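Then we have chain A:
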Amino acid sequence: MSDEAKATGARGLVNINTELCKGCGFCIEFCPTGTLGFSEEFNSKGYHPPKAVKPEACTGCDLCGIYCPDFAIFGIPLKKKAVA
Partner candidate 1 sequence: MKADPRGVLTGAHFLDGDHACCEGAIAAGCRFVAGYPITPSTEVVERIASRFPSVGGMFIQMEDEIASSIAIQGAVWGGAKAMTVTSGPGFSLMMEHIGLAVMLETPCVFVDVQRGGPSTGLPTLPAQADMMQARWGSHGDYEIIAFSPNSPQECFDLTIRAFNMAEEYRVPVMMMMDECVGHMTEKVVIPRPEEIDITERRFTTARPGEYLPYNLDGGIVPPMAKAGDGHRFHVTGLTHDERGYPVMNADAQEKCVHRLVDKIRNNAEDIIRLEESETEDADVVVVSYGITSRVAVKAIEMAKADGIKVGHLRLISVWPFPERRIRELSARVKAFVMPELNYGQMFFELRSAAHGATRSYLVPHGGGTVHDPEVICGKIKEAASQAQSKEVLW
Partner candidate 2 sequence: MVSPTNPVNQYLRTDRMPHIWCSGCGLGTTVNCFVRAVEGCGFPLDRISVVSGIGCTGRVAGYLKLDSFHTTHGRPIPFATGLKLANPNLKVVVYSGDGDLFAIGGNHFIHAARRNMDLTIICVNNFTYGMTGGQVTPTTPIDAIASTSPYGNVEEPFNLPHLAESAGAVYVARWTTFHVRQVTKAMKEAIQKKGFSFVEIIAPCPTLYGRRNRLGDGLEMMQYYKENSVIKNGADPREVGLGFKGKITCGKFVDRERPSFLDQYNTKMTERLGSSFKPYKGVL
């Protein structure tokens, strides 16, 4: 998965636990790179969790993680690709 993400040029990877999400929208709003948007899907509680709509924009800054009131999302930086 990390390789896929790296292939897009993303510097970070966001991880979402859709079942914990309560659809508040903080992560989407406060992501500085516009990585996130609401998913069309519902979780079992009836909320729309986020999804990475622009995964290549993720820097792994984890602002989503710190804002999330439900501990349902976090971002991790990916290691830089070695320069050939």
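Selection rule: all candidates are chains of the complex that A comes from, given by their letters.
A few notes on this one:
Definition applied: a residue touches a chain if its C-beta (ideal position, glycine included) is under 8 Å from a C-beta of that chain, and two chains touch if they have at least 3 such contacts; residues count from 1.
The structure displayed is predicted, hence computed values, not measured ones.
Among the candidates 1 or 2, the one in contact with chain A in this complex is 2. Those residues of chain A that touch candidate 2 in the complex are listed here as 15-17, 19-20, 22-26, 29-30, 47, 63, 65-71, 73-74.
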